[in-house]
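All protein chains but one are shown at their positions in the complex.
== subunit A ==
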Amino acid sequence: MNILVCITHVPDTTSRIAFTNDNTEFDKNGVQFIIGPYDDYALARAVELKEQNGGKITVLNVGEADSDPTIRKALAIGADEAIRVNAFPSDSYFVANQIAAIAKDGGYDLILMGRESIDFNGGMVHGMVGELLGLPSFSPVMQLEVEGNSAKITREIEGGKEKLEVSLPFVAGCQEPIAEWKIPNMRGIMSARTKPLNVVEPTDNATHSEMAAYELPAEKGAVKMIDADNVGELVDLLKNEAKVI
């Protein structure tokens, strides 16, 4: 089985979000970058499927050189080789186009990625890639079992879940509980150093949008503490101050 796993290189969830250069750039100062948490689920499931069925996992990132440590971590977790499209991921259209350009001749049985990145939270690249490649796409996928040329998937729907049977190949946007995240072991970390990480240039620079400026939300006021023996005060505040009930 030949699996392409697309990963994002994103600030850790706990990162302080700040902007620089007149609010036009994300401030990376002191920020730890990680594999997108949803992408991590996709990668973990790919590793399990490879263990069951054999095959190869290629991990793909559209990003600049500072993505390389994140990509090496994916190799340490179990990907066999990596491709980095050497470009700033300007918008979802640009990223999807680059993924499709890599995937179209790769003969992949599955193209997996997270349901969304945790920086831009768009959740739409999987559909774009599916459409560009003429493949079905499914998201958010919570379970994925492969048998020969077909797969059973469970996707989340609002307030529940749905099981589907589908044929390979397809694109899936993944989320928990599709697999347990995998932590690289020492052997994986050592072998990742020698696995190929191929850097390729983007096929084109077409985008559909331009970033103008970032903003931070207004600061929240201090919490009002209410005595546990006086819940009526909370009801009064919700009714007359917040006006939410």
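A few comments on the model shown:
In this text, contacts are C-beta pairs under 8 Å (C-beta built on N, C-alpha and C of every residue); 3 or more make two chains touch, one makes a residue touch a chain; residues count from 1.
The rule is simple: contacts and distances are computed from a predicted model.
Chosen from "Tricarballylate utilization protein B", "N,N'-diacetylchitobiose transport system permease protein", "Electron transfer flavoprotein subunit alpha" or "5-oxoprolinase subunit PxpB", the protein name that UniProt gives for the omitted chain reads "Electron transfer flavoprotein subunit alpha".
Contacts to the hidden chain, counted on subunit A, fall at residues 11, 13-14, 17, 19, 37-38, 41, 91-93, 96, 115-116, 118-132, 136-140, 142, 152, 155-167, 173, 175-177, 207-217, 220-221, 223-228, 231-232, 234-239, 242, 244-245.
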